[in-house]
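Provided herewith is a single structure, encoded as structure tokens, for subsequent inquiry.
Here the complex is missing a single protein chain, while all its other protein chains stay put.
Chains: A and B, in written order; residue numbering restarts at 1 for each.
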Amino acid sequence: MKRFKTTKGLIGIVLLLLIALVAIVGPMVIPPDAATAMDMLARRAPPSLAHPFGTDQLGRDLMYRVILGTRTSMEIAVSAVLMSIVLGLPLGLISGYFGGFIDNVLMRLVDTLLAFPALLLALTISAVLGPNIQNTIIAIGVAFTPYLARIIRGEALRVAQMPYVEAARSSGTTDGMIMLRHVLPNILPAVIVQGTISLAFAILAEAGLSFLGLGTQPPAASWGLMIQASRDQLDIAPWTALVPGLAVALTVLGLNMFGDVLRDILDPRAK
Amino acid sequence: MKDIVSVDHLRVEFATDGGTVVGVEDVSFTIAPGETLCVVGESGSGKSVTSLALMRLVEFGGGTITKGALNFVRSDGSILDVAAASPQVMSRVRGNEIGMIFQEPMTALNPVFTIERQLTDGLMLHEGLSQSAATARAVELLKSVRIPEPERRLKQYPHELSGGMRQRVVIAMAMACEPKLLIADEPTTALDVTIQAEILALINRLKREKGMAVLFITHDMAVVAQMADRVVVMYRGRIVETGTVEQIFENPQEDYTKALLAAVPKLGDMKGKPAPERMRLIGDEAARAAVTAAKPRKPQVLLEVKNLTTRFPVKGGILRRTVAQVHAVEDVSFTLKVGETLALVGESGCGKSSCGRSILRLIEPTSGEVWIGGRDIGALNRHDLRRARAGMQMVFQDPFASLNPYRRLKDQVAEPIQNFGLASGAELKNRVLQLFDRVHLPRAFMNRFPHELSGGQRQRVAIARALAVNPKLIVADEAVSALDVSVQAQVLNLMMELQEDLGLSYLFISHDMAVVERVAHHVGVMYLGRIVEIGPRAAVFDNPTHPYTQSLLSAVPIADPRQRRFVDDLKFKPISSPIFPLGHQPAPSIYTEVAPGHHVLQA
Partner (left out) sequence: MTYVLNRLLSVILTLFLITLVTFAVTNILPGDVAMMIMGTQSNPEALEGLRQSLGLNDPLLVQYAHWVGGMVTGDWGNSLIFKKPIIELLGQKAVASSIIVVMSMVIALVLAVPLGVWAAVHRDKWQDNVSSSSALMGVSLPDFFWGIVMILVFARWLGWFPSSGFVDPSVNFWGTLQHAFLPSLALGLGLMAHLTRMTRSTMTGILSQEFIRVARAKGLAERTVIWRYALANAIGPVITIAGLQIGYLFGSIIVMESLFGYTGMGWLTYQALLNRDLPLIQYTVVVIAAVVMLTNLAVDLLYVVIDPRIRLG
């Protein structure tokens, strides 16, 4: 069984490294304008030597577009998750550690936000602010914050009740120091695991938002936009949907695999 | 008479991530009908694995029987090798010819099924009874384990029963089909001492009535002395010594057995001795030679507690208002002198832990006064209280949970010193080194993390941390309860050594009377939040006056097979709960002084 876990972890890491490589290095090495150049003679062309992933309805090479899209989609996802951590971590930490009235009030707010489906919240924020890359990040980041805050609050609550926190208090450690030295390191594993899983959801969310036209806007390239553009030619050119779809699937798969293995490694030891 | 169980060169292996681990190796023993065989050992000795192998339950835990035979004589006289039996045959044997009870009564019953269902399904399966016949049998079974109102209990769910009652139900389930062998794996370890005494008496009575053989697994030598006809001592997966219970206790052959026996505190050993004494452990020459000199009388008072009361609110109702209160600590008063140990003993829920925490103001008392070194602790504001903490430290029960898994040990021991700015840099490092030496831990451990140490070693680190700022008072809250017997003895000796050298005072909270007898100068017995009896250790132990103290002492098993006593089943009242409605004003505690310094609560 350990072999399976390690295989799963390895595949996950390999996939992620690949995606990260493409996202960071890709746009720098491809010829400029390669993703927007329209080859009118080869519109909706199936995969070939000239165009390894085929072309879309405007004759643009799909491989270059998907590479560009990787960076966009990853940028948005990573920024959104970071934002949700920056907002949710202090919220959950204070709520869980101090408990009582603060906890009641804060969690009441968080629970209210949780009643809104994350996608709906993100869509609404994006529509209200005006869809572009920046606002997509804000929309997804804010929508994910309540989930993260709840999980962190649960962990902080658990750790706050551990004898070593009580021991630190009876040793004269101040609350602030306890949160920094004792609580934070012990909730970090959960934050990392949850962050990885959130990243997967953020990519799916960005794809969904762009698919509906409320995420990234043309002429920027993102996976969701590409899938949306492919809607009208599913019969005649299914690869226009498959290429970005698989990109999403592989990234999310890699993140999920990695996240699973991460959880198995980090959790048992802390407990 | 032919043996009913014969185990021959048993070997069990476990497949783990780190490779194959051997659970037990070359284990052989026999059990005769009507005989109790005790398998005793510390953690990791393999005693549980042996019992699970006999029921072929090891496979469910990832184990495999790789060698040996487990011969069991069935009711029809045929001999079955459990190690080679098929799952179908084992299904017929389990619960039918061999019954098993486990350690945790709180989790041994399915939470979503009624008691009736759980008692009858085994009966219906093995004996082919109809539902109504099985239910009638179930009532009989509950009566035989002395559960009051059996018909009503049948319809209840497990969470509605107390721990002791659940264990009785589990025993009833195991006895349902009148097995010839009962395997009991640490059945009383999780129970209070009075309830333990009842359960042990129950098992003994059932054994005599049915002529059953019993395989009894435990780590507690006192229980072994009470229950066993023959004993098997295990260590690290192997059998160390076998013999009758008298042979093992009075004439142990192997070094490990001798060391184990030396580490067991025996109730009654301290009779006639004026002061706490270290345990005479094998290999610890300093302890064997030391005889605690009687300290000069009348040292000054360090801790004075007056009418301490701590109550917790119980919330309920629509608006989560307080509907009742838990009277955890009720009108408690005592004094503790410099360099002495006061033990607070009692069973679960008596308030001893809450009392210790209230004194340190880790939880806020409701009323009363606490004076330490002449300062009124209750009157201190947050800032001064923090400073005052340097004089009073605590050692907790769980050695793993009281250390931060992500910080190095030297940092955790240094933390109190840093908090109060008492030292830094090289001087700090020096101080930490000295502390590690003091608790007899190798200096190399300083850079390690908690998970790299054993339970006893971690507790030493916790003690080092408590000593770091030279406190006068240390509250030890069940500090040795989670440790193996031999390790427990070492840590106790360390604590007594530190008391002699540094003039420390201990508030020693524990449920273990035998340990308390060793370690304490004065003893306070708590029940339902009050101190029911308090006085010098000799007075309380030799002349227990309050009925609760008397019943408590009578329930404690003595680690001497020649001093067996079986209490009458159901002698002890169930422990009531200290929850009272809001506004209930309890009467103050009034004591009678039956001897100098020996006070007993009036009814």
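Basically, a contact is a pair of C-beta atoms (placed from the backbone, for glycine too) under 8 Å apart; a residue touches a chain by one contact, two chains touch by 3 or more.
Here the structure is a predicted model, which is why all the values come from computation and not from measurement.
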Subject >> Hidden partner chain, touching residue among B:Glu160, B:Glu178 or B:Glu250 >> reply: B:Glu160
Subject >> Options B:Asp26, B:Glu104, B:Glu254 or B:Glu497, residue touching the unrepresented chain >> reply: B:Glu104
Original post:
Of the residues A:Leu82, A:Leu114, A:Met177 or A:Leu266, which one touches the chain left out of the display?
Top reply: A:Leu114
**OP:** Using the definition of touch stated at the top, determine which of A:Pro46, A:Gly130 or A:Pro218 touches the missing chain.
**Re:** A:Gly130
**OP:** Pick out the residues on chain A that sit against the missing chain.
**Re:** 1, 4, 108-109, 111-121, 123-125, 127-130, 200, 204, 207-208, 211-214, 227, 231, 234-235, 238, 241, 245, 248-249, 252-253, 256-257, 260
Original post:
Mind pulling the chain B residues that touch the left-out chain?
Top reply: 55, 57, 60, 87, 90-96, 99-100, 102, 104, 107-113, 121-122, 125-126, 157, 159-160, 170, 173-174, 316-320
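To be clear about the criterion, only the chains that are shown with their structure count from here on.
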Subject >> Footprint of chain A on chain B - complex, ascending >> reply: 17, 360, 362, 386-387, 389-390, 392-394, 396-398, 401-407, 412, 415-416, 419-420, 451, 462, 465, 468-469
Original post:
Which of the residues in chain A come into contact with chain B in the complex?
Top reply: 2, 162-164, 166-174, 177, 181-182, 185-186, 269-270
